[in-house]
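What you see is the complex with one protein chain gone and the rest in place.
Labels run A and B following the written order; every chain starts at residue 1.
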Amino acid sequence: MSDSNSKNFRTDSPLDIARWGNPSSDDALLKRDNDDIFEDSKVLVNIGPTHPAMHGAFRCMAKLNGEIIEKSYCEFGYTHRGKEKLGENRTYHQFVVYTDRLNYCSALINNVTYAMSVERLMGIEVPERAVWIRMMCAELARVIDHLICVGINAVDLGAFSYFLYGYHQREKAYTLIEKLCGARLTTSYTRIGGLMSDAPDGWERELKEWIKETRDVVDEMDRLLTENRIWMKRTKGVAIMNREDCIKYSFTGPNARAAGLDVDLRRDQPSMFYDKVDFDVPVAQTGDVFDRYYVRMEEIRQSLNILTQCADRIKKGPIWADDKRTRIPEKDRVYNTMEGLIHHFKFFMSGFDVPKGEAYTPFEAANGELGFYIVSKGGPTAHRMRIRGPSFWHYQGLDPMIRGEYIADLVAALGSINVIAGELDR
Amino acid sequence: MNINTPIHTIYGYFNEKFGTEWKVVAESLTAHFPEAIEATLMPGVADVDMPTFFLKKDQAHAVLQNLKDVLGFNFLTDYTATDEELEPRFHLVIHLMSLSTKCRVRIKIKLADQEKMPTLISLWEGANWAEREIYDMFGIHFEGHPDLRRILMDMRWEGHPLRKDYPLRGYQVFLTPEPLDPELLK
Partner (left out) sequence: MAKDGSSDFFTTKLDDMVSWARKNSLFPLPFGTSCCGIELMSTLASGYDMARFGAEVVRFSPRQSDLLVVAGIVNLKMAPVLRNIYDQMADPKWVISMGACASSGGIFNVYSVTQGIDTVVPVDVYVPGCPPAPEGLLNALLRLKEMIANGDTHSQRREKALRGELS
């Protein structure tokens, strides 16, 4: 470990790098009393579980040599909600709401991925309009997630007004999502085999207006921060995770692309209609905080491109798959006929059966590869509902990433990999 | 209509795209490690979405090394376990992806209750936390793991929540915060 990560050390550090390899007084460090803790200037700093710099509830303990992190230790589980266990105890239909609470910054992507996973097990193809709406949802959520990530990363490093630009635009996006499904954050928009409701008339037009505004705002944000000298000093060359380490620690998404690991499941394993739209995958080379920030900024622009294409190409049509197993009965039938009422009752109380089989369905979520590994043994509940959240793997890479960095850069590094407690702890 | 129904909008064309590649992997593995592979499930025939190889525990490391270095499956996508409630009780599930072809395979290893598994950290550093999570949730021990402790639950927790015999509402209340383990930063 020390061998491969030694290249991550900053070369301009005033301390002797070679000395960090074998700290001799490790054992004694935690046992000494306060008087001699400064003996060799090693201090233990505990950040979290509730700390403004930790976005969510997790904990990071860093052993400092002066101002430099020698080793860190990350702990989490403070928001563990047993979603995988609940997946085994709730019906497939009921589990939709739990997927919202995975990555709550981009709940729509989780909804879409989960719906795809179950549909794949059942062999259901949703109609074209539903697919386009799902794609738009995914991209809208991606823009929101990236805006939050770069905004909060900037707040942590002192650029407060930058955050407000992004947040303002995000509120407008939430208004769009509210029109779609009535909720702002936890949307539960998709259903197995379709969508909760159709997009209202003129939604695409409003979306296009929002896209136009957001383009300007993103350009403005770009001008405001990207070439700012302080920002560049705080981010360039900080917390480098190179390509090899990204593979070792299973980094995906923007964090991996910032290090030159050119994987984007939207392009490489296109689901939905991603093979029919035109977009680029931004890739940077260094893998430092700046690259992670800038890849996200570029991805916002690409997502806006995809959104424009989707809004142009979407047509009227059905939003439910022609499959009686998963179709929620029409309200008209439920209220007026006995059979409809029974159907409704059976659908929501006992759920629908999913045929035997197992599938791992990945999708490029805002943070990286989100995958649902569902093992079905028949019946209305899953035998195993594994959720592969990208943050789990990214947070693991935090320790090698920040070794040899200054303690203040821990905040920058953590903000840039965008660890979301919901999908980290599940 | 089940997992083998081709759906274009959800990776449905994978059988055409990766069909030959999957066959090559399966043939290569059976040729090189005839002893190590207990069973092979291929998509289209069995109810799986990607080739699934059941490996023997003793030779799993060698096969995974071969998959990583020779066949190019160098990216550990996911590492988890399932409680099958059968003998042997647990299946370790490893999802691998090839970064060059984006082809995926699934490896399964059967483990009895209390049986130990050699760690995979030497192959992928990222397996560290995944193994800790499996230990936390299923109680599977990993031999040679440098830091096998609970990861999601409190360290004073008893039992392993994702085992099928653990109750859904098996609360355990602690009145003090989780103590700091002085061994952590060694």
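The criterion applied here is as follows: contacts are C-beta pairs under 8 Å (C-beta built on N, C-alpha and C of every residue); 3 or more make two chains touch, one makes a residue touch a chain.
All values derive from a computational prediction rather than experimental measurement.
The residue touching the chain not shown here, chosen from A:Leu185, A:Ile230, A:Ile342 or A:Ala408, is A:Leu185. Within the set B:Ala31, B:Val45, B:Leu86 or B:Leu175, the residue that contacts the chain not displayed is B:Leu175. Summary of contacts with the chain left out: across A:Val45, A:Leu164 or A:Ala408, the touching residue is A:Leu164. Although one chain is not drawn, its touching partners on chain B can still be listed: residues 152-154, 161, 166-178. Mapped onto chain A, the footprint of the missing chain covers residues 49-52, 56-57, 77-82, 85-86, 97-98, 100-101, 104-105, 148, 163-164, 167-168, 171, 184-186, 421-422.
Just so it is clear, only the chains that are shown with their structure count from here on.
The mean-CA centres of chain A and chain B are about 22 angstrom from one another, to the nearest whole unit. Put simply, chain B touches chain A in their complex at residues 1-5, 7-12, 47-50, 52, 74-78, 80, 82-83, 93, 95, 99, 102, 104, 106, 124-126, 128-130, 133, 137, 150-154, 161-162, 164, 166, 168, 180, 182, 184-186. Across the complex, chain A meets chain B through its residues 1, 26-27, 29-31, 44, 46, 61, 63, 71, 73, 76-77, 80, 82, 84-86, 88-89, 116, 119-126, 131, 247-250, 261, 263, 268-269, 271-273, 323, 355-362, 369, 371, 373, 375, 383-384, 386, 388, 392-393, 396-397, 400, 425-426.
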